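For this depiction, one protein chain was excluded, whereas all remaining protein chains were kept in their positions.
Letters A, B and C name the chains as they come in the text, with residue numbers starting at 1 for each one.
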Amino acid sequence: MTQGKITVPLILVNFKCYLEATGAKAVQLASFARKATEKYGVTVAVAPQAADLRLVSQQTKVPVFAQHIDPISAGSHTGHVLAESVRDAGASGTLVNHSERRLEVSAIEEIISRAKGLGLATVVCANTSGISSAIASLGPDMIAVEPPELIGRGVAVSKAKPEVVTDTVGRIRNISREVVILCGAGITSGEDVKAALELGTQGVLVASGVVKAKDQAAAIEDLANACR
Amino acid sequence: MTQGKITVPLILVNFKCYLEATGAKAVQLASFARKATEKYGVTVAVAPQAADLRLVSQQTKVPVFAQHIDPISAGSHTGHVLAESVRDAGASGTLVNHSERRLEVSAIEEIISRAKGLGLATVVCANTSGISSAIASLGPDMIAVEPPELIGRGVAVSKAKPEVVTDTVGRIRNISREVVILCGAGITSGEDVKAALELGTQGVLVASGVVKAKDQAAAIEDLANACR
Amino acid sequence: MTQGKITVPLILVNFKCYLEATGAKAVQLASFARKATEKYGVTVAVAPQAADLRLVSQQTKVPVFAQHIDPISAGSHTGHVLAESVRDAGASGTLVNHSERRLEVSAIEEIISRAKGLGLATVVCANTSGISSAIASLGPDMIAVEPPELIGRGVAVSKAKPEVVTDTVGRIRNISREVVILCGAGITSGEDVKAALELGTQGVLVASGVVKAKDQAAAIEDLANACR
Partner (left out) sequence: MTQGKITVPLILVNFKCYLEATGAKAVQLASFARKATEKYGVTVAVAPQAADLRLVSQQTKVPVFAQHIDPISAGSHTGHVLAESVRDAGASGTLVNHSERRLEVSAIEEIISRAKGLGLATVVCANTSGISSAIASLGPDMIAVEPPELIGRGVAVSKAKPEVVTDTVGRIRNISREVVILCGAGITSGEDVKAALELGTQGVLVASGVVKAKDQAAAIEDLANACR
């Protein structure tokens, strides 16, 4: 199914700054993502570090997301990340406001606007139902919700009370029917992916559950298989 | 001449977030740098955006610097720049604390320490003589001094009073004999490079003077020729 | 009229870091605000610097707002502004996310939550209609809208096209019926206040128009008179 320009369900793997997903290992992990897509017909996208964007997008056919872009236009911005640059390197979208890279609300709005102008899809992270509905008003393509009950507590979404996710989905849907909602916490297994989709999300944002897995390929396939 | 592991005089061209130095144009500009090195025997290095580091380092033989790295170790740092990643992408050094990307003093110290551990050369920017001598105490490989009288005022170092630069060089030398000193402002012509070297620096950090030049190749050659 | 616990229309004067509104001059300006309230029956509140909160609240009967509080609880937060401290000093509310003190969206949510728990009213600033409606989802007591067409351009709201304000008011009202809306830009005269109220706001946030006026008392009375 395609919701707007994004095909859902979507599994987006955030490589963070893990050495297990840097350089040649980023390419390898992206190739596992590609194989899962071919095997199960579900979109698996990846978000490598900035310096690996071009390498991964050239050597695999996987949709590639930046982990962050700055709210700037081309010019004198040493050390920043320009939207045009990540697009030139092959990115088709970007994470925004990840919990490890929080932004001012005006920056989020400007990044969404710039990304839209360049055809980059935006996945804005939000860690409460209030913030999720606030973000929905800014018009991103996707929102990755990180219910505080699930973040960093080792609670799987499949084991949590349903309202932890459905409340947030409900508040977002009051603001926007179109925005794609990803479950951005509590995903470590295919069972969690199934639960997330049943609770009204259209996909998942995962990181260590895949990147730090002993068998990265098997971990991705487990998630992808659950989306069928 | 080689001062420590860095060959001086050094011309370092900062590509900032200029579209004239992004993607394929970053490679082209780096190739002009390479030609200037071959022609005049002076090291010309470049600092492209993060997403272009690997492209430039693979397609040219020019020493490549990152524009910024974060004071982090590998791990959960979405949207940050990991030293190991830029080194893997071919960088041999990094700018630190550029005026467009100022850092807390403890971050500067940690970045210098991390870079040293990975064999990355550090060029720390400093905008007054006081800050320049402060930075010297943190042990970087190079300091790019940006005398406030020269920054953003269109004053060329070759036209300024000598003490604008020599005072800063003197204060740095009271702290460190080894650190390489670059002149980081007031450079638009070969005449400026000559003046900077005569005032006790070992090279220059330039940006728009080269990147925004109508004839980028000619602009680089003019600077390189002045170092002979 | 009282909307929730806040009496509207409201004129809120932001003292910023102006010397014309520091220390004894802050008390004097607050006393002008008090006189305008007595004369015209409209609430005029003031937002002095943190170090002047107690002085102003003790020496005048004017409602006092902090200019900022941090999203922290009591403890080891050297150099930050604790909600309990400004309340103890007499504040009955606080500005949040002013354009000169932008905050991460999660910080805004936490500040609103903390302020509510302590009975402090929140005035969250927002500079576009998108951000205004986003902020409305976070449940503040008041939103000060700063239409970009009016900020820093010397355009008075009374001279601007009505939709510059009404669009934003409309988007906020889609999210919340209760939130008090202040016009936070384009106010320099009583005529502007009238226009702002007619366009659907319940008051104004002003700064230099009052603080920098040759006759501060007259400037405040002009605004208050327009609210009758």
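The definition used in the following text is that contacts are C-beta pairs under 8 Å (C-beta built on N, C-alpha and C of every residue); 3 or more make two chains touch, one makes a residue touch a chain.
A quick note: this is a predicted structure, and the numbers were derived from the prediction, not measured.
The chain not displayed here makes contact, within the full complex, with B, C. Among B:I135, B:V169 or B:C227, only B:I135 touches the chain that is left out of the view. Which of B:E20, B:E109 or B:E163 touches the hidden chain is settled by the complete complex: it is B:E109. Here one chain is not drawn; of B:N14, B:N97 or B:S158, the residue touching it is B:N97.
For chain C, the residues in touch with the chain missing from this view are 14, 16-19, 22-23, 47, 49-55, 67-68, 72, 74-82, 84-86, 88-89, 95, 98-101, 207-208.
Within the entire complex, the positions of chain B that touch the omitted partner chain are 97, 102-106, 108-109, 126-128, 130-131, 133-139, 171, 175.
The rule we apply is simple: only the chains that are shown with their structure count from here on.
The greatest centre-to-centre gap from chain B, using C-alpha centroids, is found for C.
Comparing the residue numbers each copy contributes, chain A and chain B share more than half of them at their mutual interface. Chain B and chain C have Cα centroids separated by 45 Å. Rounded to whole angstrom, the centroid-to-centroid distance between chain A and chain B, based on C-alpha atoms, equals 35 Å. Multi-chain contact residues, meaning those touching two or more other chains, do not occur anywhere in chain C.
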